[in-house]
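Here is the structure we will look at.
All protein chains but one are shown in place.
For subunit A:
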Amino acid sequence: MRDGTGVFPSSSPLKHPRPTSGIRTTRKLTFSALACCLALVATPLHAATVAPGAPDSPETGGILRITAENSGGTLDPQISYVHITYQMEAIVYDGLTTFAKTPSKLSSHAIPDLAEALPEPQDGGRTYVFHLRHGIRFSNGKEVTPDDVVASMQRIFKVNSPTAGPYYSHIVGGEACLKDAEHCTLAGGVEADDKAWTVTFHLTHPDAEFFDRLAFQHASILPADTPTHDTGNEAPLGTGPYKIVSYEPNSGLKMERNPYFRQWDAVAQPAGYPDEIHYSFGLDPEAAVTAIENNQYDWMLESVPLDRQAEVGARFSDRVKLIDQLVIFYAALNVNQPPFNDVRVRQALNYALNRKAVVIYNGGPAVSSAACQMLPTGAPGYEPGCAYTKGASPEHLAPEWKEHDLALAKKLVEESGTKGQKVVIVTPGSGGSGAIANEIRATLVDLGYVASVRPITPVIEFSYIQNSDNKMQIGLTGWSADYPSASSFLRTLFSCATFIPHSSNSINASQFCDPKLDALMDKAAEVSLTDQKAGDALWAEASRALMAQAPAVPLDQTRRVALTSSRVHGTFDTPIYEAVFSQVKLRRAGDPP
């Protein structure tokens, strides 16, 4: 899970001189003539000075200034796994496939990028032959070859990429590479053909999400001679419209145009408008909001903090963007710990929790919506339906969450005979999580339990709840997928494979394992290979089956609240990357708002 200053560049060719009214007529004439000459010169000059690979548009140019609280650590695209690097590297690196970098649906799947097209599956979905595009160059001018693709796939294992196991180990030879990364060859798994200019992948089993996995940044195509260790603060060469020219994790990062970039697909990797992109690290989100209000920066990485949302909404409504995202906040209920080892108790808490309060704690209905299932709205396979609201049940779903049902919840608790037991809620000790944890505590008290809240520093809270030896009862957390798929929510968080007893890395915090549900999810994945619609229907069925057993309490789904400076315009927000910075257009002084 992934989880500058206010001046325009002096080289801007679009600054037209304006005659001053107080100047004498003769001077005015001279000045006007000069201005006309300059204007005439300026037009061809603009065309002539457009950087290689940049769109020939009056909106091309300028420095985009972004602020973020912290950097994202390593720049190695095959290792970095945080939102900030995912976003910045989207315009530096390409994979064989990618996600659209222009507006698209939340559920959009991968599209071809360095590959000419998405290949037809062969051998029952076990073989894919990708035809590489010709003439695409890294930022040092070297052409991308099939060998670079093979080396990049091997490098995923050699550098111990976080997703080497879950995403790429089903490539033939992948399991061997996991065990002995140093000597990874992926022999028989990835084959280059320089004559046909193709790369062939062989999988051990069919995978409906293979193109999506190749679109994830860990499958970025890098030069074959890229060191096979974490490059840390040095960014490997990429093929996108920008290259990273300097990076200091404690202060900032600068990107400039990749001189060898030529747009090959306007959706997969569009040419970039700003000449440069500067990141500054160090401002907390509160200070960042003020800085953007003052036009000292153009964009901030973090969402506008809750306490500033009313202010920016009232004063800068034209500069606020609300971006839908595939994220779900939930309370994991440990099905192996009492009282939640009783399905009635899990259902009772789902009925009893007032999600209206949760929505308010997370910023109100404009930015948060009550969740009824573990698939967020808009995800592939999502079908509306609420099992735990007044008048509904897992067998008879309501279209949406309306009201909590305390009476039914109390009845279920009575039946379970668990009243009076102690329950500890583990929560990240920051932001709105504490308030939501207290809401759950109050609900549990209403149901007859002795409940308390244990806040843990956010940085280790997730590690704590995914340690299967910690005997956690309820843990608050959130999950956003690396790419849009039902599987990355349902399978990742609730399959038997992701519950690892006695492990500090058991992502299935609910410790939920149901072979029947696993079989249904396997079937959904298999059907999705050939029939996406039928596959999605099966994922929706799996989501309902999961909620019938209630191993978690879905809380809400939030939207990202973004604030821009007054000089930013254009459409650059997408559900996967939130913002594609190459598509930001910058107004210059004098441009109409």
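FYI, a contact is a pair of C-beta atoms (placed from the backbone, for glycine too) under 8 Å apart; a residue touches a chain by one contact, two chains touch by 3 or more; residues count from 1.
In the analysis below, contacts and distances are computed from a predicted model.
UniProt records the chain missing from this view under the protein name "Peptide ABC transporter permease", selected from "NADH-quinone oxidoreductase subunit K", "Betaine-aldehyde dehydrogenase", "Metal-dependent hydrolase" or "Peptide ABC transporter permease".
Check A:Gly53, A:Gly282 or A:Pro394 against the missing chain and you find that the one touching it is A:Gly282.
Checked against the full complex, the one of A:Gln466, A:Gln557 or A:Ser582 touching the unshown chain is A:Gln466. The chain omitted from view is touched by exactly one of A:Val149, A:Ala164, A:Val423 or A:Leu538, namely A:Ala164.
Listed here are the subunit A residues that touch the chain not shown: 1, 3, 5, 70-76, 79-81, 160-166, 169, 178-179, 181, 230-233, 248-251, 280-284, 287, 290-291, 293-294, 296-297, 456-457, 459-460, 462-464, 466-467, 470, 492, 498, 500, 503-505, 507.
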